[in-house]
Structure formats: C-alpha cells, structure tokens
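Sending over a structure as structure tokens; questions will come in a sec.
Heads up, one of the protein chains got dropped from this complex, but the rest are sitting where they should.
Each chain carries a letter (A and B) given by its place in the written order, and its residues are counted from 1.
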Amino acid sequence: MTDLSTLPWGLWIRQVGSVMRLEVRKSFLARRALWIYLLAGLPLLLTIGHSLIEASRTRPGCSIPEDSMVYAGIFQFFYLRLGIYFGCVGIFTNLFRSEMLEKTMHYYLLTPVRREVLLVGKYLAGLIVAATLFALSVALAFLTISAHFGQEYRDFILTGPGGWQLGWYVTVAVLASVGYGAVFLVCGLLYRNPMIPAAVIMVWEGINGFLPAILQKFSITFYLKSLSPVEVPVKGPLALIVVNVEPTPAWIAIPGLLLVSLAILVIAARRARRLEISYTE
Amino acid sequence: MAVYKKTYRSYEGRMTPEWSRFFVLTRYAWEDLRRRRFFTIFFLGTMTWPIICALGIYIRHNLSALELMGIRAASMVKIDSSFFLAFLGVQCMFAFFLNSFVGPGLVSPDLANNALPLYLSRPFSRTEYVLGRMSMLLILLSLMTWIPGEFLFGLQSYLEGWDWFKANVGLAWGLFAGSGVWIVFLALLSLSVSAWVKWKPVAGGLLFGLFFVAAGFGQAINAVLRTKWGNLINISNLVGSIWVSLFNKPLESGSGAVFFRIARGEEIPVWMCWVSLGLICLFCLWLLGRKIRGVEVSR
Partner (left out) sequence: MNADLIVFDNVSRFYGDVLGVNNVNLSVPPGITSLVGPNGAGKTTLMNLMTGLIRPTRGNISVLGVRPNQPDELFRLVGYCTQFDTFPKGMTGFDFVKSFLLIHGFDDLDAERRAWESIDRVNMRDAANRRLAAYSKGMRQRMKLAQALSHSPRVLVLDEPLNGLDPMARAETIALFEALGAQGVHVIVSSHILHEVDRISDQVILLSQGYVVAEGAIESVRGEVKDHPIQIVLRCDNPRAVAARLFEDDNIVEVGIHKDRQGLLIRTLDVDAMYLLLNRIILEVGIEVESVAPADEDVNSVYQYLIGAEGATV
C-alpha cells in the first residue's frame, strides 16, 4: 500500500489549479460560454420583471406565500429539470469531448500530469462555474421574486422561513451541479455522442416518479426532490414528478449523492487513464 | 516561355440541369444516413403508429373482424379530426427526435472541416447549399408525417365513401399543412443550430435544449407573471394552436394533438402563433446567412 505522505500532493494541487485556470479561461470566460450565463440568468430576469411589475401596481396581485409556491415550481420544473440539467450537460460533456472535437486534447495528454489529476482539474473547473452560476441565479431569483414586498419580505428571509428555504435551494443547486456534473463528465468520456445518453437520462429522470421504489433510487433528481424545502402544490400525475412519496432524509441524501458522484468520478478516472487520441467523428 | 502546342481543352460536353444540382447534396446525405443502423431502426420504428392507425381504421370498417373480437363499432375510436390530430402529434414528435439525430450532422461537419469553400468555389450558391441540405430533412420528415397521414385519410375515405371524403377533405389539408409547418420549422431550426454550433453532438443537444428549455421558461413566465403570453416561446404550444386552427377546431383544452396540447385558459390567438413561428424562422434564416459563407474570419 503506497504511503500517502510520499505522494506529490503539492505538485498535484498545483497542476489541478493550473488545469482549472486554463479551463475556466478558455471555456467559460469566452464568448461561446454566453449560453450558460443566459440559461442561468433567464429566471432571474423573470423574477426581477415580476417584482418591478408588482411594485408598479397600487394593490399587490400576489402574496409572499403565493410567490413562494411559484418559486418552488420554477425551482423544480425549470432549474432542476431544465436549467441546471442542460447547463451541466453543456458544461461537463464538453470538458473532454470538445477537446477531442477541436483536436486539442493531445496538449493535455502531452504534459507530465496524471490523467486522474487532469480529470479532477477539469471537473472542478466545470463545477465551480456551474455551481457558482446556478447557485447565484437561484439565490438572486429567490431574493428578487418578492422584493416588491420590501420589509415584509426581508423579515420573511431574515427571521422567517425564507432564510432556510434560500439555504436549501442553494444547497440543492450546488448538489445538482455535483451530481449531474459527474454523470455528464463520464458521458463525455465514454460516448462519442454524449447527447444520446443525456437524452436517455432526461427521460429516466422525468419518469422517476412513476418507477418502482427500488429503481427510483437510481436517480440524481430523486435525492434532490427530497431536499427541496417547499413542496410544489400540483395535483394528478404531475405530483409524482415533483414529490417523493417516500422522501429520503437529508442526512442520507446528501452523503449518498456525494458518494455516488465520487464513485462515478472514479469510473471516469479509470476511463481517462486509458484515453487515446482518436480525432475522428 | 513560348507555348507551341495548346492541347488543353476544358470540358464542353453535356451538363446536368442547374435547377436540380442541389439534389447532389441530398443524395450524398441520404447515402451517409442509410449506413447508420440506429437511423434505419428508428425510422422503421416510426412506421409502427401509422400501421396501428391503419389497422384501427380497417377493423372499424370490418364487421366480421369486430364480431370476432367482440367489439362494438360505436365503442371504437372515432375517425375524425381528433384522430388525425393525435396521429399528427405522435408522428411529429418522432419527427422531432429524428431531426435531432439527423439535422445536426448536415451542416456542422462541413463547417468544422472547412468544406464550405469547396462547395462555394463551384457554380453553387449558398441558397442551393441550404436547399440541398434542407431537402434531406423535408423528404425524410414528410415520409414520417403527412405522407402516411394522407394514406390513412385515403384509406378512411375509401372505406367510408365519397360523402365522408367530401365532408372531411379539410382534414387532408390539415394533415399536409400542419406537417408542413412543423417540418419546415424543424428543418430551419436544426440547420441553423448546426451551422451556428459546428459540433454535431452539441448541435443535437442544443436542439433538445431549445425545445424543452423554451417550453419550461414559457411556463415559468406564465407562473411568475400570472399570464399566458409565455406560450409565445413554447414551440409545442404554438404549433399545437396552429394545427387546431388548420383542422378547423376551436382552441379549447383537450382538442389539441398529443404532445402539442394547449392548456385550458392559456390559448393565444392563432395569428400571434404564426407571427411567433415566423419570427423564429426568420431568425434561423439570418443565422444561416451569417454562417454559410466561403470564408471565415478568425478574431
């Protein structure tokens, strides 16, 4: 068993940092990353617009609890299933796949960096971008959706349930980035066309509520639904999409999700070790 | 240098008609597609629903078959506008999936591999290039949508009689026009996304994303702003409304096509749906105009 203290941790940390810097600069601080910012920013524009419209009315057309329900719906249906999902598809599948398509992967493979370290660096770069963008969007959208109520809403957040709701929404957004990030990173490594497994996963996540209990557990959304602070008031079959009949407690869901993500990353690392340059369609 | 013997002669023989040259692209795209097993299996799979519908129509008119199965004719699905709308909805959804698989591979490889100068340095215009690529999708998606639909209409007319045909000829038009709207829209969208993104897998993902994210964001607009105008960016809603009007049905909930239903109370005027779709198509044409060029300037 290798003595962990003899491993070059300092070098690996520096290399992870360098890979992250390069990745963030190349892929995310560039014009072609605009779509991610748009995807994250759309709900925020909406809530700001709503707040401005309500502020201009003489009588409010809604209440804080109503807005809270609406936000819960947006979070479940837009953020979790669309925004963060497609955002992570785009960010994480491209970490390796785009390098292969652009024929630039070899530059990384020709450096004295372990493939696992390269993988960690790229994953962390994607995670930082996804988690920051979507957590920020979630938080700002939450803070602005009822901003027109002024002090009442501030009290709702600071002394009422709003504060812990906000905390959980941000936590779920970050966990979604962690989980989906790992899944789509490995899709980008394993498949020439990672959009096909992404489509399959989307369908799987969509029908999760209708599956038997044992199969439901093979899903990122299953654990995230359990952690959402506010239940969406829907009736009929749609309720199965957003509500867990047997929710998993947070102390199981969070470590469980993190462990599953770690296991997926280990699979990805093993695949990365055997990566060969094959720049064909 | 003196040239003593001019032996070179350019070709002066027969040429193919200019108007049909863009079909060369279609032909090669078809050859490329035919080799892919997934496409063949999926395409054949999409014929399942028309076959089931045809069987349904046949059985409804076959008294002995009905007696054998112990079914009363009145309890079987009625062959009317709802039937054909449902057929259209299912087939057009399949068409969307097939388009997401086929469409991105039409333009993006040419851009990624710098092949456009090769095409455009011939007597071949950008319009012909787009037409050539688009016809692949138009033909393929037609084979899945209005062509089997018209066959079903023909079968029903044959079995039901001339009077039924005269009374329901509008359904044939609805099938053709409704499919046409969807096919042209999908073709333009996928070609423009393919031209803009350059990578086939990403273009496919973007098509999916555009469809679902736009729908989701439209719903979000409706929920947050307590309005119905978010449906203006919900593509399935727009197309569903147009279909309902083409089939001369009122825009009420439950009368729309499968996957393209309009929620009760959220109907928007049909002319606005046309305008919205038209604007998206114009935007796609603009994108194509920007990207389909012989040279690319790198900054």
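Heads up, the rule we're going with is that a residue touches a chain if its C-beta (ideal position, glycine included) is under 8 Å from a C-beta of that chain, and two chains touch if they have at least 3 such contacts.
What you see is a predicted model; the values in this text were computed from it and never measured.
Colleague: Which of A:Trp9, A:Trp164 or A:Tyr279 sits in contact with the chain that's absent?
Modeller: Among A:Trp9, A:Trp164 or A:Tyr279, only A:Tyr279 touches the chain that is not shown.
Colleague: Of the listed residues A:Leu11, A:Leu215 or A:Ile252, which contacts the missing chain in the full complex?
Modeller: A:Leu11
Colleague: Tell me, which residues in chain A touch the chain that this view leaves out?
Modeller: 11, 14-15, 18-19, 21-22, 25-26, 30, 32, 102-104, 106-115, 274, 276-279
Quick note on the criterion: only the chains that are shown with their structure count from here on.
Colleague: Centre to centre, by mean C-alpha position, how many angstrom separate chain A and chain B?
Modeller: For chain A versus chain B, the centre distance works out to 32 Å.
Colleague: Going by the contact rule set out above, which residues of chain B touch chain A in the complex?
Modeller: Answer in residue numbers: 100, 109, 112, 199-202, 204-205, 208-209, 212-213, 216-217, 219-221, 223-226.
Colleague: Quick one: which bits of chain A touch chain B in the complex? Just the residue numbers, please.
Modeller: Touch residues, chain A against chain B: 39, 42-43, 46-47, 49-50, 53, 61-62, 70, 73-74, 77-78, 81-83, 86, 89-90, 93-94, 97-98, 101, 145, 192-195, 198-199, 202, 281.
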